[in-house]
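Yeah, one chain of the complex is gone here, protein chain that is, but the others are all in their spots.
Every chain is named by a letter (A, B, C, D and E) in the order it is written, and numbering of its residues begins at 1.
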Amino acid sequence: MPISNTPSSPTHNARADGRTATQLRPVSIQTGFTRYAEGSVLITLGHTQVLCNASVLDKVPPFLKGAGRGWVTAEYGMLPRSTHTRSDREAARGKQSGRTQEIQRLIGRSLRAVFDLEALGERTLHLDCDVIQADGGTRCASITGAWVAAALAVRRLMQDGSLTTNPVLDHVAAVSVGLVGETCLLDLDYTEDSSCGADVNVVMTGAGNLVEVQGTAEGQTFGRRTLNELLDLAEAGIAQLVEEQKRALGTL
Amino acid sequence: MPISNTPSSPTHNARADGRTATQLRPVSIQTGFTRYAEGSVLITLGHTQVLCNASVLDKVPPFLKGAGRGWVTAEYGMLPRSTHTRSDREAARGKQSGRTQEIQRLIGRSLRAVFDLEALGERTLHLDCDVIQADGGTRCASITGAWVAAALAVRRLMQDGSLTTNPVLDHVAAVSVGLVGETCLLDLDYTEDSSCGADVNVVMTGAGNLVEVQGTAEGQTFGRRTLNELLDLAEAGIAQLVEEQKRALGTL
Amino acid sequence: MPISNTPSSPTHNARADGRTATQLRPVSIQTGFTRYAEGSVLITLGHTQVLCNASVLDKVPPFLKGAGRGWVTAEYGMLPRSTHTRSDREAARGKQSGRTQEIQRLIGRSLRAVFDLEALGERTLHLDCDVIQADGGTRCASITGAWVAAALAVRRLMQDGSLTTNPVLDHVAAVSVGLVGETCLLDLDYTEDSSCGADVNVVMTGAGNLVEVQGTAEGQTFGRRTLNELLDLAEAGIAQLVEEQKRALGTL
Amino acid sequence: MPISNTPSSPTHNARADGRTATQLRPVSIQTGFTRYAEGSVLITLGHTQVLCNASVLDKVPPFLKGAGRGWVTAEYGMLPRSTHTRSDREAARGKQSGRTQEIQRLIGRSLRAVFDLEALGERTLHLDCDVIQADGGTRCASITGAWVAAALAVRRLMQDGSLTTNPVLDHVAAVSVGLVGETCLLDLDYTEDSSCGADVNVVMTGAGNLVEVQGTAEGQTFGRRTLNELLDLAEAGIAQLVEEQKRALGTL
Amino acid sequence: MPISNTPSSPTHNARADGRTATQLRPVSIQTGFTRYAEGSVLITLGHTQVLCNASVLDKVPPFLKGAGRGWVTAEYGMLPRSTHTRSDREAARGKQSGRTQEIQRLIGRSLRAVFDLEALGERTLHLDCDVIQADGGTRCASITGAWVAAALAVRRLMQDGSLTTNPVLDHVAAVSVGLVGETCLLDLDYTEDSSCGADVNVVMTGAGNLVEVQGTAEGQTFGRRTLNELLDLAEAGIAQLVEEQKRALGTL
Partner (left out) sequence: MPISNTPSSPTHNARADGRTATQLRPVSIQTGFTRYAEGSVLITLGHTQVLCNASVLDKVPPFLKGAGRGWVTAEYGMLPRSTHTRSDREAARGKQSGRTQEIQRLIGRSLRAVFDLEALGERTLHLDCDVIQADGGTRCASITGAWVAAALAVRRLMQDGSLTTNPVLDHVAAVSVGLVGETCLLDLDYTEDSSCGADVNVVMTGAGNLVEVQGTAEGQTFGRRTLNELLDLAEAGIAQLVEEQKRALGTL
């Protein structure tokens, strides 16, 4: 196992915003942000803000017609000026980028990993994750926020009697971790993300099991020991995010 | 001139939300809503909320290359669950609807009517109007909010010395008016808009001149006298919106 | 109310083609221009020529399935070399422009304003308005011509017994008016349209009620008094166009 | 060589419209049909009508930039209600069908076969062939009419001194022939085309050389002797069409 | 009939690869090239290689629903680096070129000419012709190879009892012929194809009847005598290709 690419202990390094390497940015999960969606959440991580709306649709995709099961899916978008410089509007260009499609597939898979689709019944939970302001970590914030929006929509279905069994099996939340120079950092902002040598997006359940691990060398390949160190960081961060989800739902 | 289709005086009719026929919904124009755009405004009219971001781009469309003039343009979008029931995401469908294109062309024309494009210099002011929550009147709110976002971006260009002559010639604001039954109403919400017999979107300058008048019979044609009554209502409403614009900019 | 932007009396100004300010271009409405459409009309206004074909389709859009009502809709196109210089073919570019969509939506709404859709029964009247030669005013000519094509198609349905109640409630016709310098002009040709400060497309019924008013400042905002003067001009012009429609149908 | 599939002599068979097997439909080539195109022709063959407009563009496709040669190209379209029942508008569907692309490629190749592209200079002759009414044979009528429109545009360039050498080397014209039952027919109309066993579109020069031969078995394969009989028919028909081209241009 | 453009006897001219004018390139038809398709063939002609896969689908196009007949259709594609220099990937560009559509329509028509669609029953034979390496003649190779793939798929349907009557009425194969200088050549490779004055793609049945003849002047128009000489060459070449088809199927 390679040793040379193992970073030294990062905990004493201060970051541009004063955080330690192992600190999340300030998190807030505001429920009821818009009034029409069955579940609506604005999740904020530092300067990153994502509006997550859950819609309950009384239909399922064609491949599930008549199967007695439901579906959970997601779409993702960035407002053109959520970013430091303006990006093209995907609707105007006439197609979603590969990045957008990759992210919305990831959000959908992550949510489905903790849903009992049979208990959901023949309906679709459609999550719309729209980035209002982007400072890194939007895909992870989308997952963490979308889970709360989905839980709110399910709560409403339980309350009005449409559902009798709760289809939500566990929490799911996500965070990015990365290697900047020799240091492992939790919850990268945009500047850190742009300059990191490698990053990993980690999606975990409330019980601490892995749902997705997406590690990518961005100019710096990394060894198994670094990966483990990064996953340790992510595990701790996700545990805090799950606490925030519970606080937002009042289930703490 | 037809008389039979002239509505009687509407001012004593109460509306679902308690307004009189001649009353605007509660308005708020929040500046600095996001941090990266050169001008950022969240405009709220009752339950309608539109985020208007102005970006300053150091380029102009091909037809203006080298002409020494600038350009002001706009794009419009609705978040899929801004509405009572979820709409398709235009980026996913792969094209903008006719309605979307019509609205963004209207916003652009309205702003350009009060801009001195030569004074703006060879740059583009790009306005992004994204509807967070839709309860009627989103195109008018977009115009009113976009003007403030544009004014903020221009103020920044003046402050950093990029501009020496202010290219903003006047305010521009917009409101919808409509005929519900025999009554002329100011500032229609979604329910009123859906049930009205005719509506007019009116765009006016601060000086009270017309920029756009878009009147449409929705099942009920209307006479010239009704049109004039509707325009009177709009004129009064727009004067109030211009006051709100001044308040938001601190120029009152 | 602003006075300074009120134009002086225009009636003594001669125009490039010798018309007075209040004169329409020579109009002709030729029926039966093509042989397969249920109603086919070539409408000519000066050099502007639009072929309006009405097709009767035994189906309705999805949102009307089983509702017992019909639908009237329109599509619009310009032949690539209908214009002074060649324009791109929209089919080759792979999409209709925002302008095209705006116009075809306008034509459809205008026609529906004078149709009893229940009397039409569960069928669609599809109007195709294709511009053979364009010298300004094509959207207005399309509306005026499409109404005649639709009336011809309805006449055929009445004659063969498919319809017993006439679903056509009134005439509908349209004309553009504009402010060139200080003068209000009726029925702008391309050169006038390009140089006007403001124009208004007006759609009215045979009874003289308004269906659509689309006024746009093109570099010159305008007061309420000017708007009224323009509408007076339009009203007179539309009355003549309705006469031409009657002449074409032999109902004068 | 197969004998069994050789048809017997067809000349005594009358057709639905009274023509003999070897007769063209009535032809007319009307020049100056629209006023803005550099060359404009309405060609009529029986009920088939195609508007052929030639535009002179002062540019060439990228692959010819700076090569000192010109280009001749074509686009083709059918008005939605040119046909017996309404077809979809290609601009609305967002793409041109395979058939449309095949036809416009054929028209372009056919014209280029009789053009000296060096003599044309660095400009493009763009032919727009739009079918006003379709009763079979539209691609052949497009070629025959487009050649006249192109010749008119060239004549104008010669007259204003833009060209000194005539780049038109010869006439080109086209006709369809087909096998209906055992009979070879010239110039198929829509009904004959739909029921024929095989058809051949033939493009020839004024000198009688072949430019394109597109023979297709539509349910009935055919022998070499039949092909020769069909080509004999086509050759005679094309000679007549070339006469009509000369008559239209006044060069007979 | 023109004489001057008739080429002299070509048989003594050697070609770049040493073939005589009347010689095919080395042919091989390898069956079972991939394992999942119901029929799979790699056809090689010199350096040209096309993978032809036949899929049996238990559905028919909408226009055949319930008609008790089947359908045979084809799609064609070139791998981006099948060619001497890389071409764009059509899936990435978002549309198939006009050439691609023309070719796949040709393959489909050619196959259907020798299929009894009623005997096929309500199913579709879908042929995918993908060019692995392109050195001219890919459309003809596709037809010749696709017929073998289709025959293999039908054989399997006969063997498992899904079909009792063989729907394959005859062989179909294709070859290109062309005029290079004054010489008629059989089976053009890419270099010959690029420099030829005219070429003809010929599709024939095993019985020697014509299915398609697509002759195109590429800079050099041609007389009837030349066409006949070219067709003689093609007829001989196709007879050899039919032998190869039989050899591949073991039916020789």
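Keep in mind that, in the parts below, contacts are C-beta pairs under 8 Å (C-beta built on N, C-alpha and C of every residue); 3 or more make two chains touch, one makes a residue touch a chain.
Computed from a prediction, not measured in an experiment: that's the story for all the values here.
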Considering the entire complex, write down the shown chains that touch the omitted one.
A, E
Of the residues A:G18, A:P62 or A:G98, which one touches the chain left out of the display?
A:G98
In the full complex, which of A:I29, A:C129 or A:L231 touches the chain missing from this view?
A:L231
Contact partner of the left-out chain, one of E:A21, E:A37, E:L120 or E:A198:
E:A37
Quickly run down the residues of subunit E that touch the omitted chain.
34-37, 40, 47, 49, 51, 53, 55, 57, 75, 77, 79-86, 89-92, 94-96, 100, 126, 128, 130, 132-133
When the complex is taken as a whole, what residues of subunit A touch the one chain not shown?
1-2, 5, 95, 98-99, 101-102, 104-105, 109, 113, 198, 200, 205, 207-217, 219, 221-224, 227-228, 231, 235
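FYI, only the chains that are shown with their structure count from here on.
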Which one, A-B, B-C or C-D, has the same contacts as D-E for more than half of its contact pairs?
B-C
Between subunit A and its twin subunit E, rotation from the CA superposition, multiple of 5 degrees
120
Can you figure out the chain closest to the middle, judged by Cα centres?
C
Between subunit A and subunit D, what is the gap in Å from one C-alpha centre to the other?
60
What is the distance, in whole Å, between the centres of subunit B and subunit D, each centre taken as the mean of its C-alpha atoms?
52
Please work out the Cα centroid separation of subunit A and subunit B, and write it as a whole number of Å.
34
Multi-chain touching residues of subunit E, meaning two or more other chains, are 95
What kind of graph do the touching chains make: line, ring, star, complete, other?
line
Determine which chains touch and list them pairwise.
A-B, B-C, C-D, D-E
